[in-house]
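Before I ask anything, here is the structure I am working with.
Then we have chain A:
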Amino acid sequence: MKKKLVAALLVAAMALSLTACGGGGKGSSGGGGGADAQQYNTYLATEPSTLDTIKGNDMYGWEINKNTLEPLTRLVEKDGKQEREGAGAESWEPNEDGTVWTFKLRDNKWSDGQAVTAADYAYGITRTLDPDAGSPNSFFTAPFIKNGQKVVNGEVGVEELGVKAVDDKTLEITLEAPTPYFMSITDTRACYPVRQDIAEKYGETYGSELESLIFNGPFKVDSWTHNSEITLVKNDQYWDKDNVKLDKVNFAIVTDSNARYNSFESGALDTSSVGEQEWVDRFDKKEGVERVDTHQPAMRFDFFNVNDELFKNLNIRKAFTLAVDREDMAKTIYQDLHVPAYWWVPQAISTGENGEYRDQVPGPLEKMAKEEDPKELLLKGMEELGLGSDPSTINVKYSLSATTQWARNYGEYVQQKYKEILGVNIELDFNEWSTFQQKTNGGEYQMANMVWTTDYDDPMSMISLFTTENAGNIPTNWSNEKFDELIAQASREMDETKRVELYGQAEQVLFEEGCNICPLVNERKISFHYDYVKNLNERETSTSGLKYVYIEKK
Partner candidate 1 sequence: MAKFIVKRIGYMLVTLFIVVTATFFLMHSIPGDPLAHMARNLPEQTRENYYEKYGLDKSTSEQYLIFMKNLVTKGDLGESLRYPGREVTDTLLTNASVSAQPGGLALLAGIAIGILLGIVAALNKNRWPDYIVMFIAILGITVPVFVLASVLQYFLSVKLMVLPTTGWGSWQNVVLPVIVLSFGTIATYARYVKSNMLDVMGQDYILTAEAKGVSKLNVVKKHVLKNAFLPCMTLLVGQVSGIFTGSFVVEKIFGIPGLGFYYINSINDRDYTMIIGTTVFAAALFVFVQLVVDIAYSIMDPRIRVK
Partner candidate 2 sequence: MEKILEVENLNVSFNTYAGEVKAVRGVSFELSRGETLAFVGESGCGKTVTAKSILRLLKPPFAVIKPESKIVCNGKDVLKMNKKELCEFRGDEVGMIFQDPMTSLNPTMTVGKQIMESLMIHKKLDKKAAREEAIKMLKLVNIPSPEKRIDNYPHEMSGGMRQRVMIAIALACNPNVLIADEPTTALDVTIQAQIMDLMMELKTEMNTAIILVTHDLGVVANFADRIQVMYAGEVVERGTTKEIFNESKHPYTWALLRSVPRLGSESKEELYALGGTPPDLLLPLNHCPFADRCEYCMPICKERKPPETVLSDTHKVSCWLMHEKAPKVESFYDRRDK
């Protein structure tokens, strides 16, 4: 599962309940009560900007897309393990060298009765990469599909792209090079089907209103009241409708987290993720609810501008990175909801057969933190820069990407702690997200705080963010040949164990020679749902949506 997180969510917490499912419909009778009972009330933290899979890039629209459209494959949980299952595609196979993938499609119908064809998928994939369409999702597929990058850059036309509808039921995708984790992008929005006739008919307004939408997933959107509510109903045209239990899903759009907790408390919502310890305690005591804790493939971190007069020095960066008492932060700021992070590649990301990456490679910072003294590193760095030996002369501007109360509290904590441990002065700079983006992208910052969620389920998604080529993502302006080389090797290495080793080396280089990022905590999600909701899965990487969820009231 892959998703670009909009980092302004420092406070809105992880607002979504992402759901997945186990065995694929064990409840033979399709849940407990009558048809009326099969209603699930959940929420979105913000209005989706659009429901067009090409233009939409927020997690809110994605949540609706997953349930109303059919991707090629879905990652579903079976017996505690995640497994890729055919969705729009019945089967798929690569050619011998792994550069051409052929997908056989199922018989499925759009909600207007037309058959779903390979051309619909081909159009969706192509359109995402077409610079005229202005899709923010092109980064998913551009590096992998043949000529993808060139198409995005406007160097060649879309007809050169390695995507082809061989016939109505056969889709063929040609890659630039063998890509070991290619399948894990086949359920991103960049590979969703789009009906060309509908999209062209509505043009700019496609995806902005209910009238312009068409569906081929387990559910269809029944109503959309902007900024208030989106309701889904079961799609009777869906190929696997027998396995879909829910008749109705209400997504209330609730931006205020307290309001959300209150709604859950009063039963108006069937589920809620919780970001505050007080609420966790409260719901722990509540009867009839279940708690699910999941590690999230998401990191909260600081990053340094390597071009800055101060942070151009590696020792200073290391000093600032190691000065953070992660245990204290996790306790004080996050009330132990999140996990202290000594690594860059977060928990919950798996490498394939071998399971989670973090179980195989220890966090590099753990060792460094034991061996080195941040104050000494700071003084050493200051000496190298000719800044004397008085840390209180150092003033650092710390940029945050939100202006909320939470951000203020957090900022104050950081301010205090750096003063205490390093003796340096921190000036807090609160920005709205848009200003933050402009500042950091323009290099007008010293150190800044952000959140990053993985795009797809492979360490590559996180580790490759610091190659020279991808430097724009987290604009630290750091570049390292050795690191680039390791990543390049890993991206072609088909053997999982060897690949993991290369990732580990790259991560080591990142901290020892770069230290341009300062990981703070690894996100964890605690969510609650009433126990009559069955088959709900909170795994961030799952893409099964609400397809297999059902209600069983006693």
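Regarding candidate selection, all candidates are chains of the complex that A comes from, given by their letters.
Assorted remarks:
Simple rule for what comes next: contacts are C-beta pairs under 8 Å (C-beta built on N, C-alpha and C of every residue); 3 or more make two chains touch, one makes a residue touch a chain; residues count from 1.
Please read all numbers here as calculations on a predicted model, not as lab measurements.
Among the candidates 1 or 2, the one that touches chain A within this complex is 1.
Chain A meets candidate 1 in the complex at residues 4, 6, 47, 49-50, 52, 55, 57-58, 131-139, 142, 152-154, 202, 204-209, 212, 225-229, 252-256, 258-260, 262-263, 265-266, 268, 432-439, 441, 470, 472-473.
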